[in-house]
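Note that one protein chain is taken out, while the other chains of the complex remain in position.
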Amino acid sequence: MAGGIGLGVRIASLDLKNPLIVASGVLGVSVGLMKRAEEAGAAAVTTKTTTLKERTGHPNPVIYELEYGLLNSMGLPNPGASEMGTVVRRAKEVLRVPVIASIGAAAPDEAVKIAEHLLAADAIELNASCPHAKGYGIEIMSDPGLVAEIVSALKSLPLPVFVKLSAHGDLRLVASKAIEAGADVLVAINTLKGMAINVWARRPVLGGVYGGLSGPAIHPVAVRAVYELYEEFPGFPIIGVGGVESWEEAVEFMLAGASAVGVASALRRGFEVIGSIVSGIREYLANEGFASVREMVGLAHRV
Amino acid sequence: MAGGIGLGVRIASLDLKNPLIVASGVLGVSVGLMKRAEEAGAAAVTTKTTTLKERTGHPNPVIYELEYGLLNSMGLPNPGASEMGTVVRRAKEVLRVPVIASIGAAAPDEAVKIAEHLLAADAIELNASCPHAKGYGIEIMSDPGLVAEIVSALKSLPLPVFVKLSAHGDLRLVASKAIEAGADVLVAINTLKGMAINVWARRPVLGGVYGGLSGPAIHPVAVRAVYELYEEFPGFPIIGVGGVESWEEAVEFMLAGASAVGVASALRRGFEVIGSIVSGIREYLANEGFASVREMVGLAHRV
Amino acid sequence: MYLLARVERVSKLCENVNEYLLRLDRKLGSKPGQFVMVWMPRVGEIPISVAWEKDSLLKLIIARKGVVTSYIHNNIREGCRFFLRGPLGKGFEITQGEALIVAGGYGAAPMLYLASMLREAGSRVTVALGFRENRNVMLVEEFEKLADRVFVATEDGSVGFKGQLTELVSSILSSSRYDIVYTCGREQMMERVVRMAMNAGIEVQASLERLIKCGIGICGSCTLEPQGLRVCWDGPVFNGYKLIQVDDFGKWWRDASGKRVPLPT
Partner (left out) sequence: MYLLARVERVSKLCENVNEYLLRLDRKLGSKPGQFVMVWMPRVGEIPISVAWEKDSLLKLIIARKGVVTSYIHNNIREGCRFFLRGPLGKGFEITQGEALIVAGGYGAAPMLYLASMLREAGSRVTVALGFRENRNVMLVEEFEKLADRVFVATEDGSVGFKGQLTELVSSILSSSRYDIVYTCGREQMMERVVRMAMNAGIEVQASLERLIKCGIGICGSCTLEPQGLRVCWDGPVFNGYKLIQVDDFGKWWRDASGKRVPLPT
């Protein structure tokens, strides 16, 4: 019975066999990990955010595990756009699912330069929201005009442009500017800016002092962001990210208005979580009498 | 040995016997609950946020319990400033600890009108941050100039003014405007805007749709906020609020730069948590060789 | 984190009161006197006492009153879903011995569960039920199966004793010795029962109602002054010696804004 249910979704020009995407960061720059994610059932993979030049990221500790999530201050380590181009081309050779190339840039021309290395990818995702790397991310999101300029510059290239938003700053304003500038997909949300102090060391734990909070802790904030975006831009494609640990959070995102769902922190428990989320969605759809995953997108808004 | 340790702190003109304050909201408008909080060891209590006219708040459900916190959409129910004045006067008769009166207002004259009813209190706390009541809170925080105007109007009254900030919006900008306008104490943070959808009901759970996320989930964001504020305004009195469930989070806040700590959601486990936090702080100070709680404020910033 | 329940059976107990037999997706684990919050999506959420529980079966007895209860009466049939959170609050404490249960109207709901627990604990149970008229009378047979003696009072005398429940209770108390009195129903009635029992030197426990919002003791909506007792958390069941010190008992209620207003009659 569940076999007949349509799990496929189309986001911009990307055909996804199910709504589950591996979000940026957790697969690093490893083609091998991307392949494992695909084998585990992911419908698309996102690269680590690439900057133009290579970055080594923040010193260790870069991660702090909480009971209800993670704090990370990776600091956008990446080998730079040229090397990432090689990784993406290699990934496209060995993967059948779409590869989304995440980029971080502080100016339109820089963004285009980066993206030009990544034309083998199926989409460009502008990370407008990384909260712990100076000059990137949250700082560009606090300037909605700049986000719009970058998006419109990227639209000169032949790839769909995803814009990944932060829950800090004015979500709706940035989203509307991005959409006006031609963005094809909104991705919400990135991590929340947080930190932890060890009381015995009397010091911030993370090498970068500040870090990004992810996992279950941010899920209610992420659902709210997706719900608000859907309300403001009904029908516009949204990828919900933040605290998906089981099919239930994934379904919550879709009811809130996401067409697809990204997963990052949950992979710390192993890749098997991907399969269990996808089959959980399938079972839910069957139990609730849906014929396709698309039918449930945005349903929580119905009065 | 622990007996000799100074737990007292002074915040603006308030003498606190220890750093633990009950934050706004969870004691409702009940003098009886305020008294219970005092008996459990709290050094000060904060009233529910009062508006000028009475408000009934949002319809039920107003609360959703998560494993790692709470979502609430109370919607600022309160009996209005005049009735709250009666409550505060009664509270001052039966309590020995300071009473902080929280107010919500969208304009300077309105704020002053409210506060004039509450002059029996020891301080006025401007709730510049409640994320789920239209026209109050987060909306005023998104207008730093307005916050400044309200603060400076409130300074015409003979009470210290606390400003309670949200982690949404530009924390540092609002704080600096508030300080310029004469604010005596910063309180950080209020709840984060979030929501939950029940997948079987396919509906937002909360009657108000959106709610405020509190508890352990927001603690890393709150610590970050306090740390940033202390870095920007060293020595300025800060009350850290968000996810304090044990002495450890309280100490974390103080190391980050808070002179005192507020507790709300943790009270869902009973008032005893107040005593256990205070005695945990005392033990920590003893173990670590501090003579006074004030010595640890901001220590995590030392290079 | 709502518990999901399916309606197995709806039974009409009397005019305007239905009983809902629910199958839960897991055991609730309640004690008599505890309650659940019942959420009807798009409609509202209200407190309802556990009327009975066993394994994953749960009974709720719901009187038609306003928005949510009318919605339930009008729309909820066999097979429909209930969303529940709980069990919430502190229930009755089982005191062994000679027990008197005094219940008015739908206040009888939690008392069935209590009566069965008292019997299990080896107590002898006398029940006094009060209703306005014939068409409000309910659960008498059920109580007769469980209790040693059942008395009924109706204001119009159509069933049992004619008059106020409190008059009936007064005569019961004067004719026999009891170790404990349990009561649930209109607060003005309970106030009188509590005073009668206290005067007679008998332990008494009463289950109160207030406006329940959070249900977990964190919003202050349901507090009693001057002790700051929260009906949803410290109660809904309180001991008589606590209640007689409560100014609000039998007198004050809090409206949705938190303001103390006279208890609705």
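Letters A, B and C name the chains as they come in the text, with residue numbers starting at 1 for each one.
The working rule: a contact is a pair of C-beta atoms (placed from the backbone, for glycine too) under 8 Å apart; a residue touches a chain by one contact, two chains touch by 3 or more.
Please read these numbers as outputs of a predicted model, since none were measured by experiment.
Participant: Could you tell me which displayed chains border the chain that was left out of the figure?
Facilitator: A
Participant: Which of A:182, A:207 or A:280 touches the chain that is not shown?
Facilitator: A:207
Participant: Touching the hidden chain in the complete assembly: which of A:19, A:41 or A:77 does that?
Facilitator: The single option touching the absent chain is A:77.
Participant: Could you tell which one of A:57, A:144, A:212 or A:298 touches the chain left off the display?
Facilitator: A:57
Participant: In terms of residues, what is the contact footprint of the unshown chain on chain A?
Facilitator: The list for chain A reads 25-36, 48, 54-57, 59-67, 70, 72, 74, 77-80, 83, 94, 198, 200-203, 205, 207, 264-265, 267-268, 270.
By definition in this document, only the chains that are shown with their structure count from here on.
Participant: Name the chain whose C-alpha centroid is farthest from the C-alpha centroid of chain A.
Facilitator: So the farthest one, by centre of C-alpha atoms, is C.
Participant: Can you check how far apart chain B and chain C are, centre to centre, with Cα atoms defining each centre and the answer in Å?
Facilitator: That pair's centroid distance is 37 Å.
Participant: Just how far, in Å, is the C-alpha centre of chain C from the one of chain A?
Facilitator: 50
Participant: Can you check how far apart chain A and chain B are, centre to centre, with Cα atoms defining each centre and the answer in Å?
Facilitator: The answer is 33 Å.
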